[in-house]
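Moving on, here comes chain A:
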Amino acid sequence: MKEFIDGLIASNAFLQSVPVDLVYLAAMVTATVAVLLVVLTLFSGLGTYAERKVAGHMQDRLGPMRVGPHGILQFLADGIKLFLKEDIIPALADRKLFIIAPVVVFSASFASYVVVPWSDTLIVSDLNIGILYILSISSVAVIGIIMGGWASNNKWSLYGAMRAAAQIVSYEVPIALSIIAVILYTGSLSMQDIVEAQAGGLHKWFIFRNPFLFLGFFLYFIAGLAEVNRVPFDLPEAESELVSGYNTEYSGMRFAFFFMAEYANMFIVCAIGTTLFLGGWNGILPDPILPGVVWFMGKGLFLMFIMIWLRWTLPRLRVDQLMYVSWKVLLPLSFLVIFGSALWILL
Partner candidate 1 sequence: MEPSKIYELLKKRFGEKVGEFDAEAIDPCVTVDTGSLPDLARFLFEDETLAFDSLMCLSAVDYPETLLLVYSLHSLKNFHKFTVKVEVSKDSPRVPSVESIWKTANWHEREAFDLFGVEFQDHPDLTRILLPEDWEGYPLRKDYETPDEYRGMDI
Partner candidate 2 sequence: MNYLREIGQAVWTVLVGMKVTIGHLFVPAVTLQYPDVKWTTPERWRGRLHNNIDDCIGCQACSRICPVSCITIKAEKRGKDEEPVFTSEESGKKPRKLRVTQYDIDLSLCCFCGFCTEQCPTECLRMIPDYEFSVYDKKELVCSYAVEKSPEKISEKISEKEGEPEGSSG
């Protein structure tokens, strides 16, 4: 890598004129972005495949079967289809916002991947405020969703956008509170510190540290479902009510961005859940046996499977009930989790 960049600098007059460190930095960023982009695309692609396959089997069907063995390449076919589709912008839409919106949503979920601790060494940047960074960056997505809903100039999209705003803002509170309970233990916001605090086997995982944190994990997970608009909290999209919510008017490429962001976000929620409560890349036993990445991915994908499983089981809530769940159920319980954990530590 270094030789490659040095070679580039040697052969390029412009690169010689800028400081060497800057070139290294730019190269690093470009490489990371490229790698992450591939990872993310693969994730969302395989995520959709898993979703359809699991849904199919749960419904006594088979799901996609025709592209590749057992339809494994279906997501590629879908992707190619979406990318080749005509790019339609409604005549009365706010063109600029309409074009920017999917990019904002996508980059928000993309940026969250920076602090995901895949293993003890594999992390793009172990920010010392990692968890705070996640919380703040994931809120950016809602801006994109509102932009999309507003710019579409469609009443259904607007409804979807308003629902999304209300929902994501409300559910950030229980998420943040249940995260605080974990931070009480670690005293650090860094993702790697949180994971390392859980090293040493199953009983060291935060979910099993005390009964309150056990509850806290479920609170986090439920609020996380709402955060990424999954059933039973998929009101912003609500196919049967709002047609397709904020992305009603989107098609082709731009729709693909929304779609990918959704699955990318799904994995982020699972990944953070794994990091905070399920020991991250730590194994079940004190001796890891398998590499950290495998543990991390295994746990993350299991949570993702539960998300899919829930989606094909549950009906959808109504807006006021959604708010009820957030403010009257999850919020009091997450306070309970914080106080309970604090008391547990004290005693």
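Per the selection procedure, all candidates are chains of the complex that A comes from, given by their letters.
Quick notes
What we mean here is this: contacts are C-beta pairs under 8 Å (C-beta built on N, C-alpha and C of every residue); 3 or more make two chains touch, one makes a residue touch a chain; residues count from 1.
The shown structure was predicted, so the numbers you read here are calculated from the model rather than taken from an experiment.
Candidate 2 is the partner touching chain A in this complex, chosen from 1 or 2. In the complex of the two chains, the chain A residues touching candidate 2 come out as 54, 56-62, 65, 309-310, 312-314, 329.
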